[in-house]
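Only one protein chain is missing from this complex, and each of the others stays in its spot.
By letter and in written order, the chains are A and B; residue numbering begins at 1 in each of them.
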Amino acid sequence: MIKLFSLKQQKKDEEGSARAGGSQKKASAAQLRITKDLNELNLPKTCSTEFPDPDDLLNFKLIICPDEGFYRGGRFVFSFKVGPNYPHEPPKVKCETAVYHPNIDLEGNVCLNILREDWKPVLTVNSIVYGLQYLFLEPNPEDPLNKEAADELQSNRRLFEQHVQRAMRGGYVGASYFERCLK
Amino acid sequence: MQQAMKVTVKSWTGVATWRWIANDDNCGICRMPFDSCCPDCKLPGDDCPLVWGACSHCFHIHCIVKWLHSQPQQQCPMCRQDWKFNNK
């Protein structure tokens, strides 16, 4: 009984707010800013975006399909979560595709300076896209999240390249299994 | 004989737009035009002024203050030099 009432009350509130102002409640600062970022987005041809919910600009996916380097032919999906404090805090970016990469661990955490200590609010989604794209062209063994891969890259480039290929075709590298992610 | 005409302007009401004298159009932090206001404000100008750093970069005051508050070190988000307010 009580629950029913609160539901009804809530509905009234919604109607009330819908009446004045409709759906356009003032967009948050983060929304305004991400809108501008996306408007100015200038994607390299290897990248594309996907919006699972077109009304929600704060959560989207970036797909990178490198056309050169170790990872040529792969298809890597990153999820972007833009928090309410954006641009004062960087978006949370995770790699959803399992990849054998010195700077991306098996949970999908990405080690990119501008996503962490070097973030500043004048950076945009575009900066992050270029940063991520660069990671695939030039994996950086200096600052590893996947230590095994980083060591391998430094000690045996050919072996590293073979392992990357195996991972992308789908298979085991060491004890870890990688889903196929070739285009 | 032609008589001269005398025109006296008693008052002149002109229309002007104001703008900030800055080296950029948009605030680097919120990306809104300087002449507009930051996302947290409703009124531009006096209510949402610009500030300049010693490095000569400028931002909406609310944007840069919010950034500086969230940082251990006070650096310009553009050039990473130490931030000092320039009261020019």
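Here, a residue touches a chain if its C-beta (ideal position, glycine included) is under 8 Å from a C-beta of that chain, and two chains touch if they have at least 3 such contacts.
We take it that contacts and distances are computed from a predicted model.
Undergrad: When one chain of this assembly is omitted, its UniProt record names it as which of these: "DNA replication licensing factor MCM4", "Anaphase-promoting complex subunit 2", "Large ribosomal subunit protein mL38" or "AP complex subunit sigma"?
TA: "Anaphase-promoting complex subunit 2"
Undergrad: Please identify, in ascending order, the residues of chain B that touch the omitted chain?
TA: On the side of chain B, residues 2-22, 33, 35-36, 42-46, 50, 52, 88 touch the unshown chain.
Undergrad: I need the residue numbers on chain A that touch the omitted chain, in ascending order.
TA: Against the left-out chain, chain A lists 12, 16, 19-22, 24-27, 31-32, 35-36, 38-39, 43, 45, 48, 51, 54-55, 57.
We adopt the following convention: only the chains that are shown with their structure count from here on.
Undergrad: Please compute the C-alpha centroid of chain A, do the same for chain B, then give the distance between them in whole Å.
TA: For chain A versus chain B, the centre distance works out to 34 Å.
Undergrad: So in the complex, the part of chain A that touches chain B is made up of which residues?
TA: Against chain B, chain A makes touches at 28-29, 32-33, 36-37, 85, 87-89, 120-122, 124.
Undergrad: Going by the contact rule at the top, pick out the chain B residues touching chain A in the complex.
TA: Residues 28-32, 38-40, 63, 66-67, 70, 75, 77-78, 80 of chain B touch chain A in their complex.
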